[in-house]
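Note that one protein chain of the assembly has been removed; the remaining protein chains are unaltered in position.
Up next is subunit A:
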Amino acid sequence: MVGGGGGAAADRDANSIKSAAAPEVREQDRFMPIANVIRIMRRVLPAYAKISDDAKETIQECVSEYISFITGEANERCQREQRKTITADDVLWAMSKLGFDDYVHPLALYLRQYRQLEGGDHRLPIVIKPPPPHAPQNFAAVPNPNANANAVPAMQQYQMHQYLGHDAYGNGTVGGYYAARGVFGGPDHESGGSSSSQLFPAAMQAMPNFDHPFGFK
């Protein structure tokens, strides 16, 4: 008889016989799909290598244990800091603390690339500030009905800000670590008069320099 703790046993009793065999958590919910695990393993093995079934299952279980291990540490940090949400930053911090700091840089890179590709939807709000009031503007002049003459110079006064709000790196503004190093273009980024439909001109054009060490507090 598999012991699942008092709660599971009580549930089983309450539900009587029909669900007596149901485990508390379905096995497939506890682990990564084994096909995915095998695919990843094969990437680092020579073509002739064979993998025993018990090795596949063991590594499958190890992955779940790894997630739990890291998450537990990240969760404790959130508790200490009285935050309700475990963020990507917490996960990366926990990995570094628990000895997986070699992973941090590639993961930070992966996360940034993900944000660049996905951020146009909802995650990266684009703020277009209206131009400051323009004292020298000559309102006495005959108003130009099509207003196109004003459109181009007015555009140059717009600043396009990309920021992540209170982002996953625990920084309040502009992507924190990465924006400070100009990856997202930062607040100083000049859109160069290009059209406002170009959302991430810096991000899409430049391959950032990854020489900077990823410093953690």
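General remarks:
Just so we're on the same page, a contact is a pair of C-beta atoms (placed from the backbone, for glycine too) under 8 Å apart; a residue touches a chain by one contact, two chains touch by 3 or more; residues count from 1.
Convention: contacts and distances are computed from a predicted model.
UniProt lists the omitted chain of the complex under the protein name "Nuclear transcription factor Y subunit C-2" (options: "Signal peptidase complex subunit 2", "Nuclear transcription factor Y subunit C-2", "Proteasome subunit beta" or "ALA-interacting subunit"). Of the residues in subunit A, those that touch the hidden partner chain are 2-5, 8, 23-27, 29-33, 36-37, 39-41, 43-45, 48-52, 54-55, 57-59, 61-72, 74-76, 78-79, 84-88, 90-92, 95, 98-100, 103, 106-107, 109-111, 113-118, 168, 204.
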